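Every protein chain except one is present and positioned as in the full complex.
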Amino acid sequence: MSDSPSVPLTTADGVPLKVSLRRAVRRSKVKAFLLVSPLLLFLVVAFVMPIFDMLWRSVDNPEVSTHLSRTVASLEGWDGESLPDEAVFAALVEDLREGQEVRNLGLLSSRLNYEKSGMRSTISRTARRLGRIEPPYREALIEINDTWGELDTWKLIRREASPYTPSYYLAAVDRQLTPDGELAKVPAHLEIHVSLFWRTFWMSAVITGLTLLLGYPVAFLLANLPLRHSNLLMILVLLPFWTSLLVRTTTWIAILQSQGVLNDMMVAIGVIADEARWQMIHNKTGTIIAMTHILLPFMILPLYSVMKTIPPSYMRAARSLGGRPFLSFRRVYFPLTIPGIAAGAILVFILSIGYYITPALVGGQSGRFITNYIAYHMQTSLNWGLAAAIASILLFVVVAFYLVFNRLVGVDKVKLG
Amino acid sequence: MKQREVISRKGRLGIAIAVAGVTTLGLTATAQAQQTLNIVSWGGAYSMSQQRAYHEPWMEMSGDEIVNIDRSGNALAGLRAQSQAGNVTWDLVDMLPADAMIACAEGLIEPLDHDELLADAPDGTPPSEDFVDGALGECFVASIVYSNIVAFNTEMFPEDNQPSTIADVFDLENFPGKRTLMRKPINNLEWALVADGVAPEDVYDVLETEEGIQRAFAKLDTIKDEVIWWEEGAQPPQLLADQEVAFASAYNGRIFNAMVTEDQPFEIIWDAQVFELDGWVVPTGRLDKVRDYLRFATDTQRLADQAQYISYGPARESSSAMVSTHAETGIEMTEHMPTYGPNFATAIQKDDEFWADYNDELTQRFDAWLAQ
Partner (left out) sequence: MALPSYATRGERIWHYVFLGLCALIFLFLVGPLLIIIPLSFNAEPYFTFSEAMLRLDPAGYSLRWYQDFFTSSAWLHAIKNSFIIGIASTILATVLGTIAALGLSSRHMPARGAIMALLISPMIVPLIISAAAMFFFFSKINLAQTYPGVILAHTALGIPFVVITVTATLSSFDTTLIRAAHSLGANPTRTFFKVVLPLVTPGVVSGALFAFITSFDEVVVVLFIAGPEQRTMPIQMWSGIREQISPTILAVATLLVLLSMLLLTTLELLRRRGERLRGLSPG
């Protein structure tokens, strides 16, 4: 730029052009941001804050430290080798008395019962008899319930006095802390969550594989037909995409159940006997069939949009250079579709591992996903901390795949219909 | 005071001529502003029986409006969420005593002074003596005794070989066929132990030991392959009617309904029935609003009336004597009640404290066992 004029270019009002341009850019930056900000603000309140609240809940542990504050304070100097002294027991009695009065011992006893079954009744029985006991409290409490005479009980209270806990995450991966604070597996007969995570992942992988297997030929056909025909066929792909998820699940129940359309047909044409109807629903098969159907459009659409960009002349060139049809397909066409495969597969996989409705309705016992356990802990067992921890783990997995997807495809390139 | 005046004046005018207790109550309510009560219950035939026995007479008498909300299945979660939000919209909730214990300990529901709050029996017996054992909890007042039983379809077994005990349910050799059981450890563990030879009264002592739990699961293992697990109360009668299963565990009222109103060939095995109470709790802060209704809906006559619509036993001794016939079919109800002598001989009372302590752990263990 050596020959640029020494006098800087100016705009009509005498401001140097560079400055003026910079100003204009800044102004349009601000303008663009202002346009986006109402939506950002809205999403922060309606979506982002709830998510962070859930993450926080998965480690939040206020019960012991607030409801047993005196006990916790007096446990401070305890050596953990022998039973705590009278002062600690007296503090416990005082804490429980207060809790009984304002009636908020329920959350505390639920919290401790998650860690040690039986604590719920230990606390409620003790609280009920508080009116009748006299010092020395140590003997009195142990007489009411010998759980108070166990070292492990006190170690548990001391450990859970911390305002944050890893317990829910540990429980979500079938681990626990021993009374001495060491990490251990839960007993084999209580292991459930890890196997459910794996089942969710591998069934989603199977579903992804199946949608690819079925979606690839269809996308290929759509991309290579004249537009007039492909538009018509595209409607067949979009119709299920636009139809209510519950409707699609219902139809599979109607088709697959043992008194359903498919079994009736098979019996009518004599393929199977009336007593030997196929069990195709309320198990893995049901979940896989229904979800493959539901997610198939999510595979076809990205594949189609990639295949559409591959000029047909490539294949013709490969053929004319002497490649056999299969070879030219494998060496030339297929590699070009890999971005579409990646996009479709990640999309289907992400959607699949988060599905709740379909596995809940057609999954039965063996076709259940980890999402069904989130709902179970939310609504039935009411262990909200554990629900939040399982949901957070699932969220981390989804976000990881989402970032990969974003890197590979770019979310803004997602096309809808 | 104003209210009292109204009542006495009306009394003097001689408008009210009916039984003193009920009438006074009715007038008290009429004198108050008419209100809407949001009452949470289980839905289906059960809500219908409450509607006929309690709600309709009350609405007619007081002019209140009653809204039925079918949320008892998730009542504890609902109460927690509402109280956390500081926005309690429910006035009265029908729930199980185990949930009521938890809700009470969390301060979600009101403690109740039963003798002050509830009506005496017609002969003057105070509520604390008139209600059956366990019916009055700190925050809970039971209205019915219901039972978890196993029923079978009589058409699926030869006439000379019909099952009759809980052990028969676990006997695949003599009584082949699918079974449907609730997808929860509750009841199934109790039954497995009884079928394995444990006396009904010892069931919970045995279940408190690790060997006992293992023994129960081992017994369940013997029929696991033949079991379809249900989750909604409407499923078992359906499966039994379609002959998809030979045996089904269910609430006795649902089976009774299918037997009398749909003429289904079902039979109930009363052996080792696990009976339980069900009744009312009042969300914190709502006691004054529902006080009169609660007194009305738990009096002797109302509980006896409810038994005309559903085969659940009244929770008051004084009502049991008044149980008569089914409202639609005229069937004598007494022998269909869980509390009827012969039915009750080997009954197990569900131990709420045991399940409050071990439900989380045993449910997880049960799910892990199912997944094996």
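So that you can tell them apart, the chains are marked A and B in the order they are listed, and the count of residues begins at 1 in each.
One rule holds in what follows: a contact is a pair of C-beta atoms (placed from the backbone, for glycine too) under 8 Å apart; a residue touches a chain by one contact, two chains touch by 3 or more.
Computed from a prediction, not measured in an experiment: that's the story for all the values here.
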{"item": "Option from A:96, A:112, A:157 or A:296 whose C-beta touches the chain left out", "value": "A:296"}
{"item": "Contacting the left-out chain in the complete assembly, out of A:237, A:301 or A:318", "value": "A:237"}
{"item": "Hidden-chain contact residue, picked from the options B:205, B:232, B:262 or B:332", "value": "B:232"}
{"item": "Subunit A residues that touch the omitted chain in the full complex", "value": "25, 28-29, 31-36, 38-40, 42-43, 46-51, 53-54, 57, 214, 217-218, 221, 224-225, 231, 233, 235-240, 242-255, 257, 259-261, 264, 293, 296-297, 316, 325, 350, 353-357, 361, 371, 374-375, 378, 384, 387-388, 391, 394-395, 398, 402, 406, 411-412, 414-417"}
{"item": "Touch list for subunit B against the chain that is not drawn", "value": "69-71, 81-82, 84-87, 89, 231-232, 234, 238"}
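Quick note on the criterion: only the chains that are shown with their structure count from here on.
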{"item": "Residues of subunit B defined as touching subunit A within the complex", "value": "74, 76-77, 80, 101-108, 111, 183, 229, 242, 244, 353, 356-361, 363-365, 367-371"}
{"item": "Touch list for subunit A against partner subunit B, complex", "value": "102-107, 109-110, 113-114, 117-121, 124, 189-192, 195-196, 258-259, 365-366, 378-383"}
